[in-house]
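The complex appears here minus one protein chain, its other protein chains still in place.
For reference, chains read A, B and C in written order, and residue numbers begin at 1 within each chain.
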Amino acid sequence: MHAEEKLTAETFPAAPEKATLEGKNKFLGFWLFLGGETVLFASLFATFLALRNSNAGGPTTQELFEPAIVFIATMLLLTSSLTSVYAMYHMKNFNFRGMMLWLGITLALGGAFLGLEIYEFYHYVHEYEFTITSSALGSAFYVLVGTHGAHVAFGLLWISALMIRNRKRGLSLYNAPKFYVASLYWHFIDVVWVFIFTIVYLMGMVG
Amino acid sequence: MKKWLTKLRLVSLFALLTLVLAGCGKPFVSALRPAGEVADMQYSLIMLSIYIMVFVTAVVTVIFIYVVWKFRFRKGDEDKIPEQVEGNHKLEIIWTVIPILLLIVLAVPVVAATFELADVRPMDRENRTPDDALVVNVRANLYWWEFEYPDYGIITSQDLIVPTDERVYFNLKAADVKHSFWIPSAGGKMDTNTENINRFYLTFDSGRTEQAGDYFYGKCAELCGPSHALMDFKVKAVSKDEFTQWADNMKTYEASAEGDLAQQGEQLFEEKGCLGCHAVNPVDERPEQARTGPNLASFGERSRVAGILPHDEESIKNWLRDPEKYKPGNKMTNTYPKLEEQEIDALTEYLQGLKVESN
Amino acid sequence: MSTLTQRRGFGAALWDYLTTVDHKKIAILYLISGGFFFVLGGLEAMIIRIQLAIPNNNFVSAGLYNEILTMHGTTMIFLAAMPLIFAFMNAVVPIQIGARDVAFPFLNSLGFWLFFFGGLFLNLSWFLGGAPDAGWTSYASLALESPSNGIDFYLLGLQISGIGTLIAGINFLVTIINMRAPGMTYMRMPLFTWTTFVASALILFAFPPLTVGLAIMMFDRLFGTHFFDHTMGGNTIIWEHLFWIFGHPEVYILILPAFGIFSEIIPVFAKKRLFGYSSMVFATVLIGFLGFMVWAHHMFTVGLGPIANAIFAVATMAIAVPTGIKIFNWMFTMWGGSIRFTTPMLWSVAFIPSFTLGGVTGVMLASAAADYQYHDTYFVVAHFHYVIVGGVVFGLFAAAHYWWPAMFGKMLNEFLGKVTFVLFFTGFHLTFFIQHFLGLMGMPRRVFTFLPGQGFEIGNAVSTAGAVLMALGTIVLLYNVVITSIKGEKVGMDPWGDGRTLEWAVSSPPPEYNFKQTPLVRGLDALWIEKMEGKKGMTPAEPVGDIHMPNPSILPIIISFGLFVAAFGAMYHADHAFGYPLLFAGLAITFGAMLVRSIKDDHGFHIHKEDLMNEEDEKGGRK
């Protein structure tokens, strides 16, 4: 089957992301990449855990963290994960508009999350003078959470670029794997966040 | 192909080398000439593992030579197609199990020794006195070593004095970057980290100390900058009595200058700012951050200048003229004004007079 | 676009290589740059050996020595050994599995250019204020103190080339998993493919910790964070762990493909199938697996405590078992065979005892309590040169001679090859054997000089003499390469006569699409099977049809160049006003090029059936 071929709901395959060799490669390659990302984040988590009490006289995690912000952020990101699942649901049903709509919602939620995170950082810097150079804890905190934030930002850009590029083209076996892989990435970001809110924030609050 | 022949020659050459070199190395610096309990333990592990490895290598070499010789291509073999053997389970099991057994033989004493060498409990014993367990605090600095004897409240540098025939316990730390504390004849090394204190012990056997000569050589074993290679120290192991005597002398010692030139040197030592870094008395109450240069209390009795140069007048003068030339990157360069030759003479005279024993 | 029309002229050829996404050409790019860096690292080694030939030598100064030492280790590991391995992986693996290409041709090229610009960046340090000088391990406390920009070059250069390596690793994994020809099951894959697979998996999991380590050290040095600053709560041991969690698997990333190379060559020249294929595969996987649990054996003297030391000691020793399985299986492959001592075979045969010597000293090092004596001495230097040179470099030399025809269509001169072997082999043992004793006799490593009277004189002099022989051997090899490319005769398919795997089932060098028809694989040593049944080549698994090919692209260079520029910006931002603008300009180039890549559809092109047929006729006519 040719990648650019115009498809209908009938001819659209059950697993469009893996229907071409390119798609299959992309799918697998991306999963492998996520395996590597797992180790990357594990290294950052490990570093954070080793330094989580090294506040060097600066504010401690108990003094800093505010459950409300983290809770809202978590809800936003978890929900965005569900919305991107919806998007993939529509993709599999060859419903391009549905997919675009839900991806748009995902973007909005992700954007809100990012905004909240930026606000949170701003808050720490200005209220507590807690910066990336305050202490080893500050460095470890901002680099871990910031790396996640950078992933979110990249994901937003990526999905937007995909949407803009394909807005008039409809679904094809050429772009279906791209959308699918982007949604995998988005879920992965969520997986990482689950550990961030648990290990960094919640554990930081109990001490 | 005569390759196997070169091979054979190489092997016998190596065997010979082993024989010649194993007993070799200088007794004051070689791990192959152990001079105490710790080094002995490690030496026996080294030898045990060498025996196992020689055995393994021998087995491999014998099969190897046989195969390579026996099954080499000969004239007339052009069309020969050897049988395509898939493998052999029995053989696979043999060469899995035998190595496992050999490794167990090695691993058990290794684990035992690892725990034994980490036993520093006597350091923590309540009401510890230096007679039960002598403790030395080692502080490694960019290219020099400080040795503090907390039980006696004294500090010395570059030359470590220890009693023989007992476990001497060390607290190890680094003042700037990471170094590693190593006296090969007395035992393996331990790193001096920047953020924590490491602890271990060494022993010095009186009999073998004598054979080794006046001093054991100590070295820094972790790359720490340009003069890493020159970050040597010397170890003098003396009997317990001598050691106690020395420590008592140190405690009461006050640096003083005798003779005009030396007194002039003493004055210069202060004026030129030397005293800001170097203490001249073994009792130095300043915090360690303030102790930025080696303690020079017993400088006149040192074995080396700056740990590396022969201890004589000329070397001291050379060092004072331009330390950078002898220890690139050292922290003394440019911390004091340029000295006149006459001032150098005076300082040298003063420094050479700093002796604990003669007091 | 018609691809079969050869474009001529130097400019066109250069452009061809700059934009190529063909794995065979990328292999040549890796070979040339890896070879260049090998000579560079070798020159650095020669300076090291000259400086240490006699006590108190002042051939180079103390500070410069540390730079050379650091660059020798870093260059050899990251810029010579790994790229050279990638060269052979790229040249051989896709063909060995019967594929037309790798899974991601574009990323393949990107991986190469990232490595190239990373290596270039690192080596520019020589001209821009001094090279890194904290050893290839760059331990945190020293690295943070180092005043010049050298360490920054190390951090950013390795970061860039590290990303390239990661990409290459993923590419090989997907290629091997997804692109195998019909019939090529996992248990029929040649061992070089298997070891590539496992080594790539190790890359996938080992490089991220390095990435993190490099990144946070860069933050510490350039942006004021305190990960390793103990006065602010930081901890330098974190770096040591991150580095070795990467570093130990790294040494298996190097050696496993070398094992693969020997497992290809030995059966060919012993004319016998690999003995114990399945246990060889098993051992490879096991080594890869265990490789992740032993890193702290580099940190026995750090003070991790006896429990950790004991665990890591025993885990490390365990690796001897699968490695031993391999050693014995190679020897039994030759058992009963008919061994032809060609140059590649000489290297392979010599590897067995040489590597064993290095391996057993590894087990000695693994004995924690005894390692307190060995650590950071020349005993360690001897160990790792025995395994690296006696294993990896021998493997690379063997591969170069063995696969030269597959890459260039010409055979390297056998006589010169043997001269190289004798010189290098002798020099190698002369250089490094004696270093075991130097270490045991109390000589620390990483010293720019040693003082007389400690018993180190003879050993060092001998060692230096050996290094000269190695250099001579390398020079003969270079001469061989030049002579061959000028005068060498073209060879056809299967030039060694006893090829067993698919890379010998295509012409030398292969056409850009590798296989006109995808071959049908009927067992291990696919080509051998067909030959034994009296056939000339492989049975095709499909009719002749259009072949889909990827488009060449200049974007990989642009993406990599952007990071190269950005790295300068990051490095100089504190001292120069142009720092930040440069950083953002660089990133803009990179992301811009990535955007272009994702927006511009790239469907590749097709080589048509008719053209394939015509080409066949032409060839037939010429013959």
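Everything that follows uses one rule, which is that a contact is a pair of C-beta atoms (placed from the backbone, for glycine too) under 8 Å apart; a residue touches a chain by one contact, two chains touch by 3 or more.
As a convention for this text, contacts and distances are computed from a predicted model.
Chemist: Which protein name, taken from UniProt, belongs to the chain you can't see among "ABC transporter ATP-binding protein", "Membrane protein", "Cytochrome c oxidase subunit IVB" or "Molybdenum transport system permease"?
Modeler: Cross-referencing UniProt, the chain left out corresponds to "Cytochrome c oxidase subunit IVB".
Chemist: Touching the left-out chain: which of C:L18, C:L43 or C:M293?
Modeler: Answer from the full complex: C:M293 touches the omitted chain.
Chemist: Taking the full complex into account, find the residue in A:I105, A:V125, A:A153 or A:V191 that is in contact with the omitted chain.
Modeler: Counting the whole complex, the residue in contact with the absent chain is A:V191.
Chemist: Touching the absent chain in the whole complex: find that residue among A:A108, A:V125 or A:M205.
Modeler: A:M205
Chemist: Tell me where the left-out chain touches chain C, residue by residue.
Modeler: 173, 177, 201, 204-205, 209, 230, 235, 237-238, 241, 245, 292-293, 296, 304-305, 308
Chemist: Residues on chain A that touch the omitted chain in the whole complex?
Modeler: 1, 9-11, 13-15, 18-20, 28, 31-32, 34-39, 41-43, 45-47, 49-50, 67, 71, 74-75, 78-79, 81-82, 85-86, 89, 92-93, 173, 184, 187-188, 190-191, 194-195, 197-199, 202-203, 205-207
By definition in this document, only the chains that are shown with their structure count from here on.
Chemist: From the Cα centroids, identify the chain that ends up most central relative to all protein Cα atoms.
Modeler: C
Chemist: For chain A and chain C, what's the span in angstrom between their mean Cα positions?
Modeler: 34
Chemist: Chain B to chain C: how many Å between their CA centres?
Modeler: It comes to 36 Å between the two C-alpha centres.
Chemist: What are the residue numbers in chain C that touch two or more other chains?
Modeler: 234-235
Chemist: Show me the residue ranges of chain C that touch chain B in the complex, using the header's touch definition.
Modeler: Spelled out, the residues of chain C in touch with chain B are 61-63, 65-66, 133-135, 139, 141-142, 145, 230, 234-237, 270-273, 275-279, 301-303, 305-306, 309-310, 313-314, 317-318, 320-321, 324-325, 327-329, 331-332, 334-341, 346, 349-350, 352-353, 356-357, 360-361, 363-364, 367-373, 375-377, 426, 429, 433-434, 437, 440-442, 444, 446-451, 453-455, 532.
Chemist: Please output the residues of chain B touching chain C within their complex, sorted ascending.
Modeler: My answer: residues 1, 3, 6-7, 10, 14, 17, 21, 24-26, 29-32, 39, 41-42, 45-46, 49-50, 52-53, 56-57, 60-61, 63-64, 67-68, 71-73, 77, 80-88, 91-92, 95-96, 99-100, 103, 106-107, 110-111, 113-118, 174, 176-178, 180, 182, 184-185, 187-191, 193-196, 198, 217, 219-230, 232, 308, 328-329.
Chemist: What residues of chain C sit close enough to touch chain A in their complex?
Modeler: It comes out as residues 103-104, 166, 170-171, 173-174, 177-179, 204-205, 207-209, 211-213, 215-216, 219-220, 223-227, 229, 231-235, 238, 242, 245, 595, 598-599, 601, 603.
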